[in-house]
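This view holds just a subset of the chains, kept in their places.
Each chain gets a letter, A, B and C, in the order it is written, and its residues are counted from 1.
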Amino acid sequence: TGNEPPAPETEAAPGASGESTAGGGANDEVGETVTIGFSGPAAGHGWIGAITQGAQNEADRYEDVEFRLSEGTDDVNAQIAQIQQFINDGVDAIVVLPFDGAALTAVATEAMEAGIPVVNVDREFSSPFAARTTVLGDNYGMGVSAGQYICEQLEGQSDAVVAEIAGIDSLPLTQDRSAGFAEALGDCGLEVSNRVAADFTVAGGESVTAGLLQAAPQIDAIWNHDDDQGVGVLAAIENAGRSEFFMVGGAGSANMMREIQSGDSVVQATVVYPSTQAADGVRLARLLAQQKGMSDLVQFEVPREIQLFAPVVTQDNVEQYLPTAFES
Amino acid sequence: MNGIVKVFPGVRALDGVDLHVLPGEVHCLLGQNGAGKSTLIKTLAGAHQPTEGEIRWKGEVVKLTSTAAALKMGIATIFQELDVVDGLSVAENIFLGNELATGGVLKRSEANRRAKELLARLGHSEIRPGRLVGSLSAAGKQVVQMARALSHDAQLIIMDEPSAVLDQEEVNQLFRVVNTLRDAGVAIVYISHRLEEIRQIGDRITVLKDGRTVATSLAVADTPTAKLISLMTGRDVVTNFGGDAVGPQSETPVLEVDGLALAGTFEPVTFSVRPGEVVGLAGLVGAGRSEIIETLYGARRATAGTVKVNGKALRRGSVIDAVNKGIGLAPEERKSQGLLLDQPIYRNITLSTFARFAKLGVLDERAERAAAKEQATALQLAPPDVERNIRTLSGGNQQKAMLARWLVHGCDVLLLDEPTRGVDVGARAEIYALIRELTRRGTAVVLVSSEIEEVLGLADRVMVVADGRVVHTGPATEIDEHKVLDLVMEGAHA
Amino acid sequence: MSSSSGTTTATGADQVSVDANQGEATPARKAKLGGGLGLGQMIGLVVALVALIIVGTVTAGDRFLSVPNFLVILEQAAVIGVISIGVTFVITSGGIDLSVGSVMGLATIWATTWATQNLAGEFHWIVMVLTALAVGGAAGLINGLLVAYGRVVSFIATLAMLVAARGLAEIISGRQTQVITDRGFLDFFRGDILGIPMIVWMFAVVAVIGWFLFNRTTFGRRTIAVGGNPEAARLAGINVKRHTMWVFTLAGLCVGIAATMILARTTAGSSSTGSLYELDAIAAVVIGGTLLVGGRGTIVGTVLGVLVFQILTNVFTQNNLDSSVQAVAKGAIIVAAVLLQQRFATVKRR
């Protein structure tokens, strides 16, 4: 997703794989050494793994960045403690991908009040004062994109059966994705007729899909929230020998894109959910810490919010995205 | 065995013990509770490693690293604790460790067949080899253990208080087996606190005291009982039952049992006990005596009948109510029913009373210790240190602790199930005296014992139980051992 | 964890006894304990199964009551089923194994590394299977050594293994899903015999062998003895330590087999595979009627337990129930089932 609008990205963010399409511009010149702390959810899962790796690699690109990566955790209590630790240690900037935005708002605010700029990635805080800059993944938009794509494909079939394979259902982001999806489907008079929730794991995806396919003998389209579990989803589909439908993925993993590329897979498209957000976060954090601006903007200061774009990858544009996609 | 020493943290259980056993003899091991008998034979069985000393087997020195090693050498043991596996069938328990199997696959039918034979040999063909051991009574489990020991064709069989949970009939049966073994040249080490048994079966005797041998290989024939007792206890003990029965102090019964029954286990029983009176339940193991008093106590939910204490009826199936109204029970299986093995002695003694010592729910452990200490010394608990973990006490001493609990509690009606099981002569006499003392103070006692003469000696009135039916009730003076046994037999076969 | 189910109907009777151990011991219970895991219990479990199947049929019609659907249920049950059989031995022996899930994840990773798959490519896909078994067995052996000889309480030892194995899997895989390239492996394990999927056969075979091992061999009987009364087992001349070690190793091997099966199903190895399976497995085993305190176990019960879980989930999915509602329903059903079985059992006793 390196070459995505808006602006900051045009500095060619590196793929999660880490190899960087070198960033030009004065901003890459070595400045005063700054310490950046990063805290994110448990990295058991490909996308988060890519996020963390991306952040690490990005930091490694700059010799003027001392990177503090704290243990990924899905326990907000632990994550709060990590931020508190960063505050105590007086790091110059903090990049947070909160397990739950609202839950980390208070401690993030403390950091800001302590004069440490906080860059909020992906899951938004509940207060505007909690972060200096927010790099926002668009979960709702992701659902919308998926829904719209399916609407186009099913043009005119008002009685089409659409199934949804969600991720961890208790996460707000899953709710946002589903909400967007339902919204978009609604616009073309469709609705989700079967919905199951997996857990972002391959095994989970396989298991719930096997059940889903049994429950719905005839399906026209499936949206799978997450390409990590997608591997399992595909395994189940293959196992059931079903192919009467097409599937749309989510997140945009390399192997899903290869499926799309191959053309003979049920996977026709996937909605990219940039795994480079944290990398961008680190980059912005460095600029903030060094009081630099974003060279490609006329306005000097780093903007308050950057909303990433959630494009749909299809056979037509897959070549463009594959190089920077993450390996789930 | 020569100069065996076994040291446990804090205790020198064995301090230079010698034991010499000849083939084809029954060698009795005597000693007070805590003398070290079990520890000695556990060392001999390879369950404990001696701290010092040597074991010679047929002349040469051997090192018994495990029970397996001992078994291989031909030493089989019946341990004092009922070490059986509830989850396995009788047959499986008997052959546990040396299963009849080919390539790990069990030969079930053969195992069952041989188990049947062994049980028959012990006169218990009624126990099905397929039955789960968990459903057997204490006695049944003991029989299974004996069968296990017999299942190895051993040259030395050690029996640690096998008769404790058995009744006369079964003991006689056991002795028949022992005799045949002896005639077959098998050596037997026999431990018991019942001296008359020693007389019946023993050839030679070794006496332990405080972990030391005070006498080795005395011939049973020319050693008077009195001598043995003084050797064991270091004093003379009168083995009358603490004097004659004091008899009831008043006519108004303190305990009234009316038509109490537990369907499937025992039929309605009706009796009453007056203050200071001792009512004894005699009968064979498995007759249901324990069930009767456990039901009376509310530990099992009666299916019919009422129990009154001082005129107040007890709630059915409520132990709490029973205890509050002044009943106490010293249960039959102390380990599983009575003790918190990993807790200090004093906490076990005050288990039913700690709340009483407490103020507003706050414990007063000093007072608890004091009270426990008092009873411990009164009962000559060995060792008398109440801070010690009760697990480390010898069997008999654990039994004393159980009694101490209800002495501290103090109650109008005391239910004693096998109170002298595994208790040495000295302690026995103390317990008898104690019961007398209690009755003198007006406590009503219900006593269950498999030793008929004990029942007859202690009780004012005797109830004979057979197959869950009371077949006879009457003054202890009007009935003797043979009569009781006859009644039991009739009852059992009726 | 998520999974749990009506199964408990099954074992109400037994639950009583187990619980009585921590709660109150009534003669009734003693008697039942005596009775052991007899027919009563099996009947209970079967009743639960039938009840669920009826509900399924009524609500989802022949979409539920169809051979393909039951094959799906069996396929889903297979993996956790094989694990649960291993866990049954461990729990019966008085231990617990929290590491099964993450060790399975590690096994799937190790069996699908670039190196392993290369080797498999050169020789034969069996290499992957052997790798999975080796990893599982080794982990189990380590657990066993720690518990038996290191005298580390099994909860802690296997907890450590859980954490370590998961981490190791992440390091080896770089947190990436490793897709299987070897067609041979997939064709074999994803194929079917007589219309029955391969992994269902594997489950069946493991179950039968497990049952035999548990009920008809010295190993099985000794497992009960070790769990029921270690001291007695020791005095009977059984090498309790060595046995404990083998029991954990056995569980590890089952995990290895399960890893092969999940690989066949997902066609990819992942470090996140199998997370929380330990709780599902333990739940199935306990619900099946094995005493959590050790000394009593039942393979048949475990298998039934696993099945009831899966059927419950399947019925929920068939009716397209919201996952939260599913959760609440599950909780309620578990309890209702056990309580019902209580009554049932009590009545039977009278």
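Miscellaneous remarks
Everything that follows uses one rule, which is that a contact is a pair of C-beta atoms (placed from the backbone, for glycine too) under 8 Å apart; a residue touches a chain by one contact, two chains touch by 3 or more.
Note that this is a predicted model, so its numbers are computed, not measured.
Just one of each chain type is placed here, yet the complete complex contains A x1, B x1, C x2.
Throughout what follows, only the chains that are shown with their structure count from here on.
Averaged Cα coordinates give chain B a centre that lies 43 Å from the centre of chain C. Centres computed as Cα averages put chain A at a distance of 72 Å from chain B.
For chain B, the set of residues touching two or more other chains is empty. In chain A, no residue reaches two or more other chains under the touch definition.
Against chain B, the residues of chain C that register as touching in their complex are 26-27, 30-31, 33-36, 216-219, 221-222, 224-225, 227-229, 231-239, 295-296. Touching chain C in their complex are the following residues of chain A: 43-46, 49, 53, 169, 193-197, 199-203, 205-208, 210-215, 217, 228, 231-232, 234-236, 238-240, 255, 327-328. By the touch rule above, chain C contacts chain A in their complex via residues 60, 63, 68-69, 72, 75-76, 166, 170, 174-177, 179, 190, 262, 265-268, 270-275, 313-314, 317-318, 320, 322-324.
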